[in-house]
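Worksheet: the structure to be examined is printed underneath.
Heads up, one of the protein chains got dropped from this complex, but the rest are sitting where they should.
Just so it is clear, A and B label the chains in written order, and each chain counts residues from 1 on its own.
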Amino acid sequence: MKHMKRTLWTRSLVLLLAAISLFDCGRSADKPDADGVVVEAPSADSGPPSYGGHIRAAYTSEPTSLDPVLGRSGGDTYYWRQMFDNLVDVDRDLNPRPSTSLASSWDISMDPHSITFHLREGVKFHDGTPFNAEAVKFNIERILDPATLATPRPSFAVIDSVDALDELTVRFNLKGPWGAGLNMLADRGGVMSSPTAIKKYGKEYGWNPVGTGPFKLKKFIAGASVNMERNDDYWGKDEEGNPLPYLDELTVNVIKDETVLSSALRAGEIEVAYLPYKDVTAFERDDRFQIEVMEGGRISVVLCFNIDMPPFDNVDLRRAAGYAINAAAMNKAVFFDRAVVADSGMWPTGSLAHNPDVPRPYYDLDEARKYLRAGGKPDGFEFTAVTWNNPALVPSTEVVRAMLKKIGINMEIEVLNVGSATDAFFHTTQYPLYVTQWSRYPEPDWLASLSYKSDGYYNAANLKRPDVDLLVEKGASLYDPADRIKVYAELDALILDEAWFVPILYGTVYATAPHKVRNLDRLLASDAKMDLTRLWLTK
Amino acid sequence: MLQYMIRRLLQIVPVLLIVTLMVFALMLAIPGDPARALVGPGEALDEEQLEIIRKEFNLDKPVLVQYGIWLSKVVRGDFGRSSQYQRPVLDELRTRAWVTLQFGIAAWVLAVVIAVPAGIISAVYRGRALDYIATLISIGGVAIPNFWFGIMAILVFGVYLGWLPAQGYVNIFEDPIEGLRHMILPVFALGITSCALIMRQTRSAMLEVLAQDYVRTARAKGMSEPVVIGVHALRNALLPVVTVFGLQTGRIFAGAVVIETVFGIPGMGNFMVLAIFARDFMVVQGGVLIMALAVLSANLLTDLIYAWLDPRIRYND
Partner (left out) sequence: MTSRPSIEVLKKTMRIPQAAFGVVVMVIIVFSAIFAPWITSADPEEMDFDNLLQGFSEEHILGSDQMGRDTLARLLYGARVALMVSLGAVGLGVIIGVPLGLVSVYCRGYIDDIIMRVMDALVVFPSLLIAVGLAAAMGGSLPTVIIAIGIANIPWMARIIRSQGLTIREQDFVAAAEAGGMSHFRIIFKHILPNSIAPVIVQSTLSMGYAVLTEAALGFIGVGIQPPTPTWGNMLLQAYPMLDQQPLLSIVPGLAIFLLVLAFNFVGDALRDVLDPRLKGVIH
């Protein structure tokens, strides 16, 4: 109990400091990250970190590849992140953090457009291959080659070519300004793999990954687990100068069933996992466990409209639907009251572009009926929505149906699997509404380019919208985060006003571990996914 | 006999061809672009990359050509690569098929070990309390949804009593005790239907046999009851057990799909369902081929054991 109070107290302090740093305009690249300093507080009174031990974590989906750029699912990150470093690393608030990046500094040029990276010296891949400018060039060119089928390629379209200037200097020649660039490089596209290993393994590289990270692959069992051991030659050090990582061994298990996850935690079969909402209360009462909370870890329910398809080509009818949804009731009935009623657009709580002051539809049946009349359908209408077979989404969609019924809208539901539903809504455009969930993408341009831009992969209508396109391009090109936030606020307001994407609930991530696991507050990265490399175990 | 075996083996080939062709047709009937099905939610590939995928997996070719390519590779032992996991299909299936096999065999053994003695006892004590109990269980066992039986077992033994782990999988070769504890509930759930069927068949076969002349003769000669049952009756009573075995192999695979979902077991059934939805052609084809082979082998084995147990059977049809 005493400990819980303390964590709570520390957490509020972290939040406060994080909030302050948000308003701190001097986002200088070299500033040590605010999180890091505070985070050390709880472990400080228990002495310096101890070395050794084995932590077993679990995640609900298995990796599609351990090669970060070939992976086709966001869930892959939980596995590869422990074995790789990024060219640029960022903290939870998207401040670049050179101390943990493979590039120790960088210069941005506006004429001609380019970014020159100065690389860290003496870094080696797990197989002994030196990390240098040629390796960076190799990795980026591999992504740009369409035959590689690398998922970061669409977000790298602005890169024209890469030059290795000398052993430790590499220049990205750009077609235009790339304000989103550093954050994009902090995602899977900026991960560095050993060129030797890629050439050696060819198609099998995806399951024989070789990075520069704190852990290296020991054993992979398909569908079951990824087991990793300490990289003794790791270059990274913690804030006190102690060599990283602390643990000898790390395993990420695949446990698809959430109930199994909880029982595995209780039985001590695993140490670290995200809690299913239904079990959060039980774990809060269980004093064996500490819980780390991150609001806005994902968008749990969002209504995506096809704004070019009847009946929702009519903006008033979209608004009517937005106002008809009682988010709080849905939260209670489906999410055990553990999610948060969305107060902004597609950039959830805690992300760079989140803006709680933006006007948006909240539950108000009078308002909903008003828009129904304005849309020329005072008595309601019928349509079919699509969703996918996720245990939380199907009931959420049923709740949406029940709520729309109250204002006379009759919504039929088609439940497909995730791939088919996404395809049927965004690409073959068979449905006017898609009820789905959305990951938290820390870099705002990721979502803006894919979903808002006229030719975006996740833009169902593909309507020519010069006003939207202009904002998206502007946001991606600006280098100053403060300027970018303003542009994205404008974009957010526009999307919500037109009720194009209407988030209903933001998800909260509850990560848990027994008390012997330390540094749990360092677990959740900016994308709300796990970074297990800073954890240590008390003796 | 040998001729019969060869003919039976030859019959397997067209069946496998039909099965795989049906699967192929079914997979192609799934609407949408199979290349796009590879892109996870929130991720993106551009048109140029999608085109390369279509070429690489021959999605641009006519259906029969695609099937032909697949077949010619399989014959040479190349099952292709999983499109989801970018690994050879056989690697992908091996571990999972092994898990399913463990549970399947355990369920089968459990069913026989319980059902055969229970069926015999039931027949020997016909009309008494034991017989009624056994009959009730065998009737109920066929009608109960096996996955619901599993859920109820979790509720009682996992949630209320806390005697056994409710769900999850532990490799029995790494941690035998925990592995076994994790196996008990799913194996019961998987085996209950077969167990009930065998119990019932054994009972009626035993009753028939016990009424036969040679059994009466043996009794009259003063042979003790256990010897009569053990020597004469059992051999004949085993016939229906073998028959049920052939029928049940397929059902155990089907059962595995649901039971693996209930207990969170990383087996083949669960994996196949996901592969179908992800349109992972090569995995689905390879998996179905393996399942079909298993069922056909079980059928063949059934016939052979049958022949061995009952030499009167002729091999005409």
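The criterion applied here is as follows: a contact is a pair of C-beta atoms (placed from the backbone, for glycine too) under 8 Å apart; a residue touches a chain by one contact, two chains touch by 3 or more.
These numbers were taken from a predicted model, which means no experiment stands behind them.
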As a test of the contact rule: which chains in view would the missing one touch?
A, B
Option from B:I6, B:L26 or B:V63 whose C-beta touches the chain left out
B:L26
Kindly state which of the options B:A205, B:L238 or B:V283 is in contact with the chain not pictured.
B:A205
Pick out which of A:S65, A:S114, A:S420 or A:S477 touches the chain that's been left out of the picture.
A:S420
Hidden-chain contact residue, picked from the options A:M309, A:V341, A:V394 or A:L494
A:V394
Residues of chain A in contact with the chain not shown:
258-259, 276, 278, 329, 332-334, 389, 391, 394-395, 397-399, 401-402, 413-417, 420
Which parts of chain B face the unshown chain closely enough to count as touching?
11, 14-16, 18-19, 22-23, 26-27, 29-31, 139-140, 142-145, 147-148, 151-152, 154-155, 159, 197, 201, 204-205, 240, 244, 247, 250, 253-254, 257-258, 261-262, 272-273, 276-277, 279, 288, 291-292, 295-296, 317
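Keep in mind that, in the parts below, only the chains that are shown with their structure count from here on.
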Where on chain A does chain B make contact in their complex?
62-65, 70-75, 146-147, 149-151, 153-155, 157, 203, 206-207, 221-224, 254-257, 259-260, 263-264, 267, 269, 417-420, 422-424, 427-428, 436, 438-439, 441, 450, 457-458
Across the complex, what residues on chain B touch chain A?
30-33, 36-46, 48-49, 52-53, 81, 84-87, 91-92, 95-96, 165-168, 170, 264, 266, 270-271, 277-279
